[in-house]
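Missing here: one protein chain of the complex. Every other protein chain is in place.
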Amino acid sequence: MQANIQATYVQPAWTYSPGIWRQDPPVPHRDHVQSLTFVLIHGSWADASFWTPVAAELTRVGHTVYVPEYPGHGNDPNTNVSHSTMTKSIADFIIQHNLHDVILVGHSFGGSLVQTVSQLVPDRLKRLVFLNAFVIQDGGMLADEFPPAVVEQFQQLIKSSGNNTLMLPFPLFRETFTNLASLSDAQRIYNGVKPEPARPFFEKLHLKKFYALPIPKSYVHLLEDTAIPLGDPRYGWHPHMSSRLGLYRLIQLHGDHMSTTMLNGELVARKLYEAARD
Amino acid sequence: MQANIQATYVQPAWTYSPGIWRQDPPVPHRDHVQSLTFVLIHGSWADASFWTPVAAELTRVGHTVYVPEYPGHGNDPNTNVSHSTMTKSIADFIIQHNLHDVILVGHSFGGSLVQTVSQLVPDRLKRLVFLNAFVIQDGGMLADEFPPAVVEQFQQLIKSSGNNTLMLPFPLFRETFTNLASLSDAQRIYNGVKPEPARPFFEKLHLKKFYALPIPKSYVHLLEDTAIPLGDPRYGWHPHMSSRLGLYRLIQLHGDHMSTTMLNGELVARKLYEAARD
Partner (left out) sequence: MQANIQATYVQPAWTYSPGIWRQDPPVPHRDHVQSLTFVLIHGSWADASFWTPVAAELTRVGHTVYVPEYPGHGNDPNTNVSHSTMTKSIADFIIQHNLHDVILVGHSFGGSLVQTVSQLVPDRLKRLVFLNAFVIQDGGMLADEFPPAVVEQFQQLIKSSGNNTLMLPFPLFRETFTNLASLSDAQRIYNGVKPEPARPFFEKLHLKKFYALPIPKSYVHLLEDTAIPLGDPRYGWHPHMSSRLGLYRLIQLHGDHMSTTMLNGELVARKLYEAARD
């Protein structure tokens, strides 16, 4: 034992001659950046412009970025779209553009689309990245991921919409989607919001295949996101939904649900790259 | 469907001509700072000087700041004050100084005073801000918010005080109120501490009105605060007590229970402003 200890005792040099250690520590080096192909899937109450600053930054540093806008969003006036229609449109987009080795990124509602799209075109995908995004259980639906009182509130708003859409009142949006932003930024973001087609919130998703796919996964967690009320461990982005991924890579940053990504593209692009690289 | 996809496909430009995107991302801009009126309510084992660095910084950037010191603290030798006496003194202060549109900020014990003061002068208040502060349930008391073993320890300390006060031993204070500070800073802060009147810890608070008030609320969470023991989800600042606020704005920063606010006024003032602005 003592011999072993003597042999493995690490250098009195650390004690008496610190100088020589200055040459030794591994120098953190800037790794060669991988050139990746990103497909970015926005969430509810958003359109492709949600990703503009992130896409610009990812492109600037050498990646290839696609931002499909799926049915029921942007200029599409159809408010009765289903989750499977959205899913198919994104899968078609990936096939039509002949994309391979895709980093498929979903934000918020987009997470559920990452799950369903992965079932249609698994061979095109290199990694799935969830940015404070839903990870739905097999047979579950989005509405399962909110406390009943919130779902009830949503249902009243949907009923009063007259066209099966859900629009968030500004005070709720300001405090829980853009809590870190200034009022004028929050208002500007809110002004771009259209009522969200409600149907996909209540559609059961079949995700058995997703949960069997061997595609690597990452979860990027924005730490100040309160879009799903905190305090009940049966709800929430992380670790509640993230842990459903099984083995995944965790990346965290300070940010809220919506404004950080829209206002600080450089930061979020950097974290998405850390999530996406091999 | 395909037409829709084609129509909403966002620019091959992102892929092939990153240059043009450099002009497009929304530039985060420095919003015009709102000039706000803050009333800052310190917590237990503190007096108005707790806020000096924060108040100085808030004032420097253009806000108006009031720091009332309530009965049983500072130079007031009365150790038998009640929660309602403290509450009334702060409400009177707001009325006497003819304050309106007040951002009422409470730290720690001060959170329970924010709750009760808001019931007396709701029309004077623009927003309630809790900085790792108690949010007591209707009919509850401060002692409810500590595990029974801690309450028992407190009761022994109170008993041994001889005058119904509670003084924290330095080792406890150093590790759980000033964990991020140097020893000399922790000692300097501790040297300013007076035994805390214990009566309000065990007084039931009637807060039905507070929970019905439509005044906007924010919770500012210091991430390294261990003043309430961690690890039991039935206790703690955030998300346990914060979630009682219902809809609230979350702001987070790295910091401990007491020293960060007293030593890094600039940081805490910035976060309080982010919590307080419209």
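Remarks
Think of it as A and B in the order they're written, each chain with its own count starting at 1.
Convention: a residue touches a chain if its C-beta (ideal position, glycine included) is under 8 Å from a C-beta of that chain, and two chains touch if they have at least 3 such contacts.
This is a predicted model, so every value here is computed, not measured.
Among B:Asn75, B:Asn98, B:Ser160 or B:Asn191, the one in contact with the hidden chain is B:Asn75. Listed here are the subunit B residues that touch the chain not shown: 47-48, 52-53, 55-57, 59-60, 64-71, 73-76, 85, 88-89, 92-93, 96, 171-172, 174-176, 179-180, 182-185, 188, 223-224, 226, 229-233, 254, 262-265.
Looking at subunit A, the residues touching the absent chain are 1-2, 4-5, 7-10, 14-15, 18, 21-22, 24-26, 28, 31, 216, 233, 238-240, 242-243, 247-252, 274, 277-278.
Convention: only the chains that are shown with their structure count from here on.
Mean C-alpha position of subunit A lies 31 Å from that of subunit B.
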